[in-house]
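Removed from the display is one protein chain of the complex; every other protein chain stays in position.
On to subunit A.
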Amino acid sequence: MSDQSPVPDGAPDARKVVLAARNVAKAYGNVHALKGVNFDIRRGQVTTLFGENGAGKSTLMKILSGVIQPTSGEIILDGNPVAFNNSTEARDRGISIIHQELSLAPNLSVRDNIFMGREIMTPTGVDFAEEERQTRQLMKELEEDIDPLTPVEELRLGQQQIVEIARALSVDSRILIMDEPTSALSASEVEVLFKVIRDLTEAGVSIVYISHHLEEALTITDHAVVLRDGNMTAYAPRAEIDLEWIVRNMVGDNYDLGSPPQTDMGAPALSIRNLTLPDPAGGFNLVDGLSLDVRAGEIVCIYGLMGAGRTELLETCAGRLRASAGEIVLEGKEVSHLSIAERIARGLALVPEDRQRDGLVQTMSVGENLSLASISSFTKGLFTQKKAERSLIDDSIREVTVKTSGPSAAIGSLSGGNQQKVVIGKMLATKPRVIMLDEPSRGIDIGAKAEVFRLLSEEAKHGLAVLYSTSEVSECLSIAHRIIVMHKGRISAEFDSTATKEKIMAASGESVAA
């Protein structure tokens, strides 16, 4: 407890604190997203909010920026209580937010997106020249070579995020809330963003920063606040804390992604031979003559940067993409000519990277999502068997430990980590021999991450071959027996579980920060 400052309470000191929340609570029906939180945003400094998915970070930020209204509690701006009915009111008081999900119109240009809803008007119409000039200025500040007239849909995801940031900067806010601003940015773009953040704080702007990337957040923050289960669990200035402190307060004490399990490795379950996938837009092959074996009971990790070809490799194996050359052999049998459904039936399952887009059917319940890939196993003749389906769903929920009010709950009511477990459970229910997981930890918190990895080691002990991809080095050095590094569609290096972070990163083509 000695390394923790007391949680703020009482009236905030208006000289140091620009915006404060006091006893703010938010309930959705019986779900309490926030349970009486006190939170201070310090003038001209960066306050970072740490917490797992579902801890209430986004809810708190939406309340502070007027997107939603609290069930109870007080918001204090410059020492005076305020109530925002919508985000426009908050924006008029100088509070703006960069949302986690991009909210750009892809068909409009960068300029039109930045000035959407607050166009600069002259008596004869919109002053496009002035908008363009300001957009150019913003892009220069962000050191991004984007023409203001480019349609947003032609930009990379990272550049789109830059546009989103530029839009928030263009408002001249006093308080800027950034919810996961770096998730799609490259390392150099993050550098620039951090420089901009420092310039802003020097100019007196107060920043709230949210990121799952803990180390990155630590380099920029002045204060850290940790939320857990809708409560504030810790609060301290940067000087007093370290990574371990954050993690401990986020998840409690056991932070361990596990180690490679002792398994009986059998014959190769999945053999990829000279697999080649051309880029439909021309250019380099996305997967370039790649060969790889995964044995039964073995856990193999594929590490690589964005664009290294990990997703393409896994999707080709699953059957969504068609290889131009090479073989995919599942337990001795060639499967590259089979459909996705036939590959699943043979025991080759993929947990896709983007669970909202590729993993879940949002209109279906938790139970229907879990049973979706194994409908044939509980269909007799023309009809599905309710009892058999129910027992399959109950087994799945138990096996992957989904926290849900029941199989009929809406899938959207689950937290990100639990949604991911549903996607994994759905594919495990097909009784696969090989399971491929594309970034299984993406957008889920450390606790859920550890549970997912524990689950995978358990399955490997029962003879399942596991192949997962990741872009976080710490996840390579957890349960994997073998680490494959991919770079430009090829395997650039291979390590066993004793490798170091530096070696792995060097092999991926990533420069290792000194």
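Quick note on the criterion: a residue touches a chain if its C-beta (ideal position, glycine included) is under 8 Å from a C-beta of that chain, and two chains touch if they have at least 3 such contacts; residues count from 1.
The working rule: contacts and distances are computed from a predicted model.
Visitor: If you had to name the missing chain as UniProt does, which of "hydrogenase (acceptor)", "Putative mRNA 3-end processing factor", "Betaine-aldehyde dehydrogenase" or "ABC transporter permease" would it be?
Guide: Its record in UniProt gives the absent chain the protein name "ABC transporter permease".
Visitor: Which residue, A:Asn38, A:Thr59, A:Asn285 or A:Ser508, contacts the hidden chain when the whole complex is considered?
Guide: Touches the omitted chain: A:Thr59.
Visitor: Given that one chain is not shown, which residue among A:Ser87, A:Asn231 or A:Thr384 touches it?
Guide: Checking the options A:Ser87, A:Asn231 or A:Thr384, the one contacting the hidden chain is A:Thr384.
Visitor: Hey, which of A:Arg15, A:His337, A:Arg357 or A:Lys387 is the one touching the hidden chain?
Guide: A:Arg357
Visitor: For the chain not shown, which residue from A:Arg93, A:Arg136 or A:Arg320 touches it across the whole complex?
Guide: A:Arg320
Visitor: Given that one chain is not shown, which residue among A:Ile114, A:Leu142, A:Ile165 or A:Ala373 touches it?
Guide: Within the whole complex, the residue contacting the unshown chain is A:Ala373.
Visitor: Touching the absent chain: which residues on subunit A qualify?
Guide: 28, 33, 54, 56-59, 61-62, 318, 320, 339-341, 344-345, 350, 352, 357-364, 368, 372-373, 375-376, 379, 382-384, 410, 412-416, 426-427, 430
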